[in-house]
Structures are given as C-alpha cells and as structure tokens.
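One protein chain is absent from this view; the other protein chains keep their places.
Naming follows writing order (A and B), and every chain is counted from residue 1.
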Amino acid sequence: MKTFVAIKYVPDTSEAEINLDSTGMGVDTSRFSFDINEADNYAVEEAVQIKENHGGSVSVVSIGPQDSEVTIRMALAKGGDNAIRIEDSRIFEHDPLAVAKVLASSIKDQECDLVMTGCMANDDGNMSVGVALAEELGVPHAAMVKQVEVLDGKVRAHRELEGGLMEVVELTLPAVLTIQTGINEPRYAPIKGIRQAKKKELKVMSLDDLGLPADQVDESASKIKLNQMYIPEVEAKAEFIEGEDAEEKAVKLAEVLKKGGLV
Amino acid sequence: MGDVFVLIEHRQGELRDINWEMLNMASQVASDFEGEVVSVLLGSGVDDFADKLSGACSKVLYVDDPKLENFNADMYQKVLSSLIDEHKPTIVMVGHTASGVDLAPALAVEKDLPYLTDLIELRNEGGKPVAVRQYYQGKVNAEFSFADADTYLFTIREAAFEPIEPAQKGSVEKVESPVKEEIDYRKFVEYVEAEIGEVDITQSDMLIGIGRGVKEDKNMPMMEELAQLFSADLCGSRAAVDSGWLPHDRQVGTSGKSVKPKLYFAVGISGAFQHLAGIKGAKTIVAINKDANAPIFAEADYGVVDDLFKVVPKLVEELKEG
Partner (left out) sequence: MTVRTNLNVRRLVYDSYNEELLEELARLPEVWDCTGCHTCAVRCPKGLKPVEVLYALRQQMVESGKVQPTVRDALESVFLEGNPWGKPRATRFDWMEGLDVKTAEEGEQVEYLFFVCCSIAYDPKLQVVAQNMVKILEKAGVDYAFLGEEEACCASEVQALGEEDLFEEMSEENTELLNKYPAQKIVTLSPHCLSALKKYEGLEAEIIHYTELLAELIEEEKLSWSGEFAKKVVYHDPCYLGKQNDVFDEPRKVLQSVPGIELVEFTRSRERSLCCEGGGGKMWVESESTEERLAETRAKSAGALEAQVIACACPFCILTLDDAVKAVGYEEEMEVLEITEILGKVME
C-alpha cells in the first residue's frame, strides 16, 4: 500500500486571546504554539498502522514554512518514509480549492493507493481540502472517517455522522479518506526516532519545482476574496448570570442554554 | 435568476433539522436576490418529505430514484451537478455537515464554482453575495466577496440560524434522475448504530464535569439527571475520581483526558490549572461554583455563583418543562 498523508502546521489558539495583525487580514500568531493539526496527526497514525499491517510505504506532504519541518520529522519518526514540504508565498492558502490543487500536483504523477488527511484543520475549519483533492486526482473519497479497513483493491470506510451513527461505504482504490479525530491513539515519536528520521528524505519544493503555474493557485486565480478579518463582538469572559436567589439564576441559566441551542 | 437551491438532508427516514435552518436563511437570501427558494430533494419514495418541505419554500425539486435512497456523495454530486446545469440557480446551499462536506468540495472543483464554507452570514451587496465565516474555532470572523459567477456554492453552519416556520404552499416537481448509471467506485454498505456502553469522553459532544463541590456520592443521581437532559456524558476532576464518584477513564486534566465538547458544564469545579488544561478544547463552558473567585470563571462563558445544590435541581426542573 502506497499511502500519502497530507498534514498541516497550525497554531494552538484554544486558550489565548486572539488579536489581528497589522494588516487586518490575519492574526498575530507570535504568542501561539504551533503543532501538527490534530486530525492530521490521527491520519499519520492511521497511515503508519496500515503500513505495519499491509506493508508498503507512507509519504508525508505538507504546505508550510521552515518551522514546520519539526512536525514533518515527527511524522517521519512515527513511520513515514519520506516527505515533501511545499513552500511558496504565492499559494492563496485561504482557498481550500487552491490548497487541494497544490497537493494534487505533488501526488499526481506518483504511484499512490491511498491518500489520507485530517477531516478538518483547526485554524480555518473548512473541512474541504481532502475531498477537493480527491476530485482533483479523479478518485473516489469518503469524509469524516472513523474506521478504515483495507481490502483487496478496495477500502471500507466508516464515516462518522452526527450522533455517532456510522455510514459504511466501500471505495475502489486509489481513494482519498479524510480522517476524524479519535480513530486511533497516535503514538509518541521518541527523540531517538526523530534523530534517526533526519536521514529520511525531506524534499522542499516550490510551485516551480512542482511544475504548477502560480496563476492557477494564487490570489488572482481564486474565486473567493478575503475582504477583512474582525474580532466578533463577544461578551467579556464569563457572563455571570445574576438573580435574587439560586432559583432565579437557575431559571435564567435555563433560558440562556436553550437560546444557545446547548440543550 | 436569483434562485436559491437548498440541498435537503435526510437520513434513516427523517428530515434533519438543518434543512429548516437553511430554508429560513435561504428565504431571506432569495428575497435579497429576487429569486425563489427551491428545496432539492434527492431520495427514493420520500413523497412525504416533499410534501412537508413544500410548506417551507416556493418549490421542491424532487428527484425520485432508488439509486438515491441512501446518501452517496458521488451519486448526489452527479445529480446535483446536472440540476445546476439545467436550472442555473444563483446560490446553492449545502449543510456544513458530515454529508455536506463529503459532497460540496468535490462539486466546487468539478464545476469551478466560487465556494465558501460554514457560513454564518450571507447578504447581497450591490447585487453580489458577501459572506461571513469564522476562523480559529469562532474567535475571528472573516468577510469574503466573490468573483462574478452564475452560480455560487456555500455550506451553511448548523444551528446558526433559526428554523423556518412552515407557512407557504410551494409546488412539488418530481423528476427522474438525470443520472442513469449506477456508480461502482463508491457503494453505500450500511448504517451502524453508535455503540452504547464504553464512552470515550475525548469524543463526547456534551459533557457535564463534576468536581469536589458535588461533595458526596449520594449527589450523583442529580448529576446523572442533569447529564441526561443534555444528552451529555459525565466526567470530572481528579477529586471526583479520587472520591470514587466516577471511574478513572472519566478524569479530565493533565493526568487524565483532554476533551473538546461543544458544551462543558462544570459543576462544583474550582478550575485548577491541571484541570483547565484538559478542557481548553471546549467550545462553550458553563460553570456553577459558590466561590466567585474560582479560577474556572476565568475560562467560562457563562457563570453562576451560587450553591449548586440549589441551582441544579431548579435548572433540571426548568429544562424538563421546556
């Protein structure tokens, strides 16, 4: 099984306060920690497990800056065989269709049975790159996969629907699967392994190296235009629910919860 | 033309809530764009759905075909693609759901459409669509415009819009599937129900977190009742596990699990650093604690400073009624 795994280097914005950067078209990431996108980490583990069970190899591909190489090396340490890091400032990364085109160009002319990537990136939440990639490659796909069974020339994927219901589909290979978190338990990549992984190939490529004309994936090529980013008006942290007594507060809380669709 | 297509989602004999939310949003958009709302219903023998939907839009375009009985992203994509070619709607809306995201991006690539996901707002500015979506788990909004096109494709966020109140009497147009051949590269096999029993709280959508404030095991039934009302799983701080109220696999924190539910309802939890580290993925945090200075309030979206033994029973009562 020749598997490609596409991973993304994203900031952890879960705790900290977010501020826009000076352009108003992005955020100031200087105080965030960066790591492999959570769902992509599960995809890496799944790919490595498939390799362990069915043989073959795992290639890691990622569009990201030099700093992201550490996460690529960690993926190689876990069992990846080689990697491609694509860096080109012309890629309009806001458009998942452009990202898919770039990734497709790195996979297209290679031998490939399976492509996996996380079902969602924690920074943009588009949930689109994997499926768009499948269309670019002209292969079948399944999104939100929680279980993978490799069969002969086929793959059976359990898609996780709302409420935990699973939709089981069967795809012919090659195919693209977008992986949901919780599909497995990602292993730890020991430092020893990361050091050894430095011997594995990590090719850095630009759009020119990929043979992909920039005017197919840059801002001018995209049909979406980012006007501006802005911080939505939110109440200051912890809106305290007031009331004369505990009972009144409980009533108001119930209203808030219902209104917010939380119950 | 200004028409808005809304792809209807149904599953195991039921229409999903998102349809009514999208139809409501679509009616405003359609009016802005001087067109009509068309429900696009792909299925087999779902005349009753078509009828119900006709109360909420101008027209139901109902493709009745056995090949469409169960959702199959590739098959649905082919049909929808053909319908778009034929009817040329200005806007096509798909839910930003497990099935929606399985279909929409491929359709966008196939037809080279302006495409944006998880919309929370869509308006008409000078005859052109302008949309808003979010980044960083809802912390930043982003406004987008689009290149001029005949058709725009959007996925719409679930539970972001009010559901429509059925009021009209639209028409139902039943048509044959434009796709005659079965697809062999993707097959629907079966549905498998969620397993009951082992709960993996790291994947739970709704969680009630209990802490030391719950005081005794005999207060657990009250917590369980609360959890049931939210269809939530129970979890807790180290204190709750140590006290034997919850098994170890329900412990949340740096020496336990990391959770990322839509709602984390913290009851009697003070919010020590090690516990907070385990809930930083939670979308909304609600906390009840009698100490106004409890660190949990620095992380909570909503807080009630009071005796949980008074608040929770009343809350349960209120939620049962409503």
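One rule holds in what follows: a residue touches a chain if its C-beta (ideal position, glycine included) is under 8 Å from a C-beta of that chain, and two chains touch if they have at least 3 such contacts.
Computed from a predicted structure; not experimentally measured.
Touch with the chain that is not drawn comes from one residue among A:35, A:69, A:162 or A:218, which is A:35. Annotation: of B:239, B:259, B:304 or B:319, B:239 touches the absent chain (contact as defined above). Residue A:70 is the one among A:70, A:151, A:204 or A:231 that touches the chain missing from this view. For subunit A, the residues in touch with the chain missing from this view are 12, 15-16, 30-35, 70, 74, 78, 185-195.
Residues of subunit B in contact with the chain left out of this view: 212, 238-239, 242-243, 248, 251, 254-258, 272-274, 277, 280, 295.
Here is the rule we go by: only the chains that are shown with their structure count from here on.
Chain contact summary for the complex, subunit A toward subunit B: residues 11, 13-15, 18, 20, 27, 96-97, 100, 119, 122-132, 134-136, 139-144, 156, 158-172, 181-182, 222-232, 235, 237-241, 245-247, 249-251, 253-254, 256-258, 260-263. For subunit B in complex with subunit A, the touching residues are 11-12, 16, 70-74, 96-99, 101-106, 108-110, 112-118, 130, 133-147, 149, 159, 184-195, 200, 202-203, 206, 229-230, 262-263, 280-281, 284, 286-287, 297-307, 310-315, 317-319, 322.
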